[in-house]
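To start, I am sharing the structure in question, which I have written as structure tokens.
With one protein chain withheld, the remaining protein chains of the complex are depicted in position.
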Amino acid sequence: MSQLASSALSLPTGKTRMRRRGVGNRGKWPVIVLFLPPALLLFTLFVILPMGEAAWYSFFNWNGYGLPDQWVGWKNYELIFRQSAFRNALVNNGLIIVVSICIQIPLALWLATMVTKHIKGALVFRLIFFLPYVLADVAAGMIWRFVYDGEFGLVANVARFFGQAPPFWLADKDVAFYAVLAVIVWKYFGFHMMLFIAGLQAIDKSVLEAADIDGATGWQKFTRVTLPLLGSTVRLSVFFAVVGSLQLFDMIMPLTGGGPSNSTQTLVTFLYSFGVMRMQVGFGSAVGVVLFIICVTLAFSYKRVFMKND
Amino acid sequence: MTDTATPIDAAIAPSSGRSLGIKTKTYLYAALLIVAAVVLVPLLTTALGGFKTLGDLRGNAFGLPQTWMVSNYTDILFSQRYWLQMGNSLLIAGLTVFLVLTLAAMAAFVFAHVRFFGSDQLLNYFLIGLMFPAATAILPLFIRIRDLGLLDTYWGVVLPQVAFGLGMSILLFRNYFRGMPSELFDAAFVDGAGYFRFFWHITLPLSRPIIATVGIITFVGSWNSYILPLIMLNSESKYPWPLGIMVYRGEFSTDWQLILAFITLTIAPTVIVFFAAQKHIIAGLTAGAVK
Partner (left out) sequence: MAGLELRNIAKSYGAVSVIEGVSLTVADGEFVALVGPSGCGKSTILRMIAGLEDISGGEIVIGSEVVNDLTPKERNIAMVFQSYALYPHMSVYRNMAFNLELAGKPRDEIDRRVQVAATMLELGPLLERKPSQLSGGQRQRVAMGRAVVRNPSVFLFDEPLSNLDAKLRVQMRSEIKQLHNKVGVTSVYVTHDQVEAMTLADRVVVLNRGVIQQSGSPMQLYREPANTFVAGFIGSPAMNLFDATIVNGTARTASGEAFVFEGAGKSTEGQSVTVGIRPEHFLRTGQGSSLTGRISTIEPTGGQTFVTVSIAGQPTVVTVSGDDNVSPGDELTLFTTPRQVYVFDAASGQRISENAHLRA
């Protein structure tokens, strides 16, 4: 899965542990020739080439049949940036990142500290919190579409219980995306919590006992010992949040489909609605290229700037 | 620092330390229960909702059904489409996992143990695939699949999934292979084994943990995937369950009780397998991340 995958930019420096092993120079070519090409072929054909082609097609106006013949230069890109739907998508993606950093990660960290304490059932709680992550985005989106439904949903039930008219949050363009954000937090906080649990497990308990003896209160222990030692985990968590937010599609479609009035578009739903649905290959490819550039820039610079010592 | 360090995680630490005060415990449990409720309520009401009539659902979303409309569930369970879709998902996921494991293990083996000119650059080439999601090049991908005549076939979904999963998988396998003691190589070499035999008789049997990890990540990813099948498949008979769920919803638009039953049945396998194999699944999904 790309979301998980994008972490692994710990590129190998060829000099680490590259001792000569194995049978020696003579024996190695058969294995190279037999073992590498299948993966190489598949990868090039379905990942690299399409990306290159996207860059090429983005300069055309094309419906996908025959050959692209209508050269339009940068027009597709201009169109993209002029679309309000695209601007919404950018803003929304930014909002997701902000919410992830300000709400989801502290929440996950808080829960992680609680479920690693000595209480009965801590493991059961961990499972429950992780469960949403394992479900398909599509299913989660549909479940919450029901929750938010203004007629039959849970929200409607609760409103009627209090004698209020049921709200239609998902149909309200000013509120819809916030409703979506809530679902995103619901879906992914468990994953981040697991990351933090792993980070906490790496801390030596005696260090915290030493802090006890040094007279630190619970809060002081957390802020001055635990949190600094969790630095790399926090950075990793933010990285996943950022990378994941750029790929959000499956969850949006059943919830809102991108509407109302394009207020809940994300970069990928925008690509789908405006590129794929309308069979505008040139335009869609341009969106893909923009998405690609954003992804790669973010991934690269984040790793370089924030995570270089991890 | 030292190998006698005790872990902070009370669930796996040996001694009990100071026990928590009653005030702390109450606060902890209250907070955890509230969050657990937020997680479980949508899921439970979905499952329960499938047993209700529409009117019952509308008026009483949180409570038990007035009449248990088991037929909502049995209709789906006895329908062909449910099993067809589950089968499709299983087939696609199975093929994807098999291919990813095979191809990635082989390629990673070469990267881990064989030095040749350009091997570093080639590895970086694969790692590029980690940097962007499948969605970016989905249109050219669609065109390619169509031109290969694989549109509306299982392979049209499986092959791209495999291709995109290769980067991560090769990395995980390679790191694991490199972590194996190099003395194994020397011993096998002395015993007269070449690369192929070493791969088959030693590397693979010892790689169960990483095979499980990569297998789980790949399977879950494929089982839950939506956008790729959405674009590559046309015939409903080939739809995996994420597409099926959307089609069902389209058909029964406001019959929420039926939709909820369908959702419950489609996520039931996931939930059951998750609770049955939790350790492995959690370890697999998070190990991929941390590495």
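Think of it as A and B in the order they're written, each chain with its own count starting at 1.
In this text, a residue touches a chain if its C-beta (ideal position, glycine included) is under 8 Å from a C-beta of that chain, and two chains touch if they have at least 3 such contacts.
All figures in this text were calculated on a predicted structure; none of them were measured in a lab.
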item: Touch criterion as defined above, residue of A:78, A:151, A:174 or A:214 at the omitted chain; value: A:214
item: Contact footprint on chain A, counting only the chain that is left out; value: 204, 206-207, 209-216, 220, 224-225, 228-229, 231
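Here is the rule we use: only the chains that are shown with their structure count from here on.
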item: Separation of mean Cα positions, chain B and chain A [Å, integer]; value: 15
item: Footprint of chain B on chain A - complex, ascending; value: 1-12, 14, 17-23, 27-28, 30-32, 34-36, 38-40, 42-43, 45-51, 53-54, 57, 64, 111, 114-119, 122-123, 125, 127-139, 142-144, 146-147, 149, 151-154, 156-157, 186, 190-191, 194-195, 197-198, 200-206, 208-209, 236, 240, 246-247, 249-250, 253-254, 268, 271-272, 275-276, 281, 284-285, 288-289, 291-292, 295-296, 299-300
item: Residues on chain B engaged by chain A in the complex (per definition of touch); value: 1, 5-13, 16-17, 19-20, 25, 28-29, 31-32, 35-36, 38-43, 45-46, 49, 54, 57-62, 102-104, 106-107, 109-110, 113-116, 119-120, 122-144, 159-160, 162-168, 170-172, 178, 182, 185, 189, 194-196, 198-199, 217, 220-221, 223-227, 231, 242, 245-246, 249, 254, 256, 259-260, 263, 266-267, 270-271, 274-275, 278, 281-282, 285-286, 288-291
